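Shown here: the complex without one of its protein chains, the others still in place.
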Amino acid sequence: MSERVLMKGNEALAEAAVRAGCRYFFGYPITPQNEIPEYMSRRLPEVGGVYLQAESEVAAINMIFGGAGTGERVMTSSSSPGISLMSEGISYIAGAELPCVLMNIVRGGPGLGSILPAQSDYFQATRGGGHGDYRLLVLAPSTLQEGVDLTMLAFDLAEKYKNPVMILGDGFMGQMMEAVEFRTPEPMDLPDKRDWAVGYMERRGTRALVKSLYLDPEELERHNMKLQAKYREMEKNEVRYESYRTDDAEIVLAAYGTTARIARSAINELRREGLRVGMIRPISVYPFPYAPFENLPGSVKNVLVVEMSCGQMIDDVRIGVGRTVPVHFCGRVGGIAPSVDEIEARIREITGK
Amino acid sequence: MKETKIFERPKSMSDVPTHYCPGCTHGIAHRLVAEVIDELGIQKKTFGVAPVGCSVFLYNYIDTDMYEAAHGRAPAVASAVKRIRPDMVGFTYQGDGDLASIGMAEIVHAANRGELITVIFINNAIYGMTGGQMAPTTLLQQKATTCPLGRDPGVNGYPMRVAELLATLAAPAYITRVSVAKPKYVGKAAAAVKRAFQTQIDRKGFSFVEMLSTCPTNWGMRPADAANWVEEKMIPYYPLGDIKVPE
Partner (left out) sequence: MAEFFRSLLAAGFGGQGVLTLGQLVAYTAMYEGRHVTWIPSYGPEMRGGTANCSVMVSDEEIASPVVSRADYVVIMNQPSLAKFEPTVKPGGILLYNEDLVSYRNPRTDITVVAVPANALAMELGSEKVANVVVLGALVEAGDIVGADACLATIKDKLGKKKAQMMEMNITAFEKGREIVRKGISR
């Protein structure tokens, strides 16, 4: 059992990656995630790994493409505009079915936007982000402990599905400090990289070919069908969410990441007054937990989505809820998080209590 | 009579027909790379990175571990693989659009870091696969589909001498320019490829071989005329020879 240590979010995520066996990091500086590459540049040489600062996010993600092809545990991190630049490379990685972990410590947009916390990259993260029919497995931790645990899980899932996994954080999470514990996860049964990766031609007798190009239309369609079958598997096996005080709830909030923490405070306050408020907190945002929204308790009359965006996850919530109950929205942007007071006021306004 | 085999397909070259146009020199360049891989006995520990462009299918012709990279990014891909697998031998094979236009940042920085990789740079002064558009290496007055009246320096700047540009950096060990346009040049080109791979294996630094090549189809010439055009037009602007050699 390891001890609790007080760490900055970015550093905790980086250390979790190292504990999960990540030995290679390629990245480019951008606020508010700089502590991740900085930490890796100190830490990786200590464990026999390599940190390399790329000349751009474009180069960084293509280094990840190369590195992931060796089957080793590789990672990059960035923030919103940087992820946009990486999107082409992420598409290639997904197309070539390579395992890797990406971290997006989201900041405000569009464009250069700001360096402050935001959740406005939800569409980009959950719909793939780049060109073509592909998905990332996207995990959205709410606390630093969950960030540590999910980062460790991310490396296993990346290998299990040979697919990029994204940790979707926000500027608050990257910059805040909280106590964390590094717990060794249950070992997962994973494919042997020597069966497919670059560097094992002698042993395997056949070479590795890492590519996403299929000019024959039928071959490309078959490749897409194979990818889609994989995404259906993820949707079957990797949905993660938390239901919080929803059993008798009259209104259910939907929120993820730091926003879910703020929503939880509002719920606790109002519960003390007797208001029946609960929350469904997606932990995996792709695959999205549609089922709990499809099967809301009969007591639920309204759903309120809370985000640090102008309304992105609300689309998924609407897909889940359908037309059974109204879906409302409470969002702030620009680096501002909805406050506990604002969320409470919105709940009172909707419920009339 | 005893038969002696004096010519055969290199083992590192796949036994498939190439898709290249008649008179294109990619096949020769491929063969030079495969011959060196055979000669050095490194087929099973070599990885190559194919570009976007005519040689996108390089992976079908060279039988080693292969990547097919995004347009221009081959040096970044190869840098990472080499850092992770330092005992492998890595090469990229890139055209002038891939390397000198969209991929200029990646090639300069990989060279500047002194990555222990070998870059084969095919300079045929045009975009081939996309159908003859202007490249950074297109000569002045040379016509292309996107400069139909010929390259005008006032509009498009001047043809870039990439080998010379990279030679201004401290880290690269071996930078040379050869041609594969006529048989008389191929011997030197073969020696350059071997020296480049050997420079990498000896861990002396980054190695770069620019090959002046033909594109008869997009130049609108017969193959023999294209070979002459390299000699008459390209070599005077892009002189052959070593620009930087290992100490």
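A few notes on this one:
Note that the chains take the letters A and B in the order they are written out, and that residue 1 is the start of every chain.
The definition used in the following text is that a residue touches a chain if its C-beta (ideal position, glycine included) is under 8 Å from a C-beta of that chain, and two chains touch if they have at least 3 such contacts.
Only a predicted model underlies this, so the values are computations on that prediction, with no experimental measurement involved.
With respect to the full assembly, the chain omitted from this view is in touch with A. Only one of A:168, A:227 or A:340 touches the chain withheld from this view, namely A:340. The omitted chain makes contact with just one of the residues A:249, A:262 or A:330: A:262. Listed here are the chain A residues that touch the chain not shown: 4, 6, 31-32, 115-116, 143, 171-172, 175-179, 258, 261-262, 264-266, 268, 272, 337, 339-341.
Quick note on the criterion: only the chains that are shown with their structure count from here on.
Here the CA centre of chain A is 40 Å from the CA centre of chain B.
Chain contact summary for the complex, chain A toward chain B: residues 24, 26, 50, 52, 54-56, 58-60, 62-67, 69-70, 72, 74, 88-89, 92, 198-199, 201-202, 207-213. Per the touch definition, chain B reaches chain A in the complex via residues 43-45, 47, 49, 56, 59, 63-70, 73, 76-81, 83-85, 88, 105-106, 108-109.
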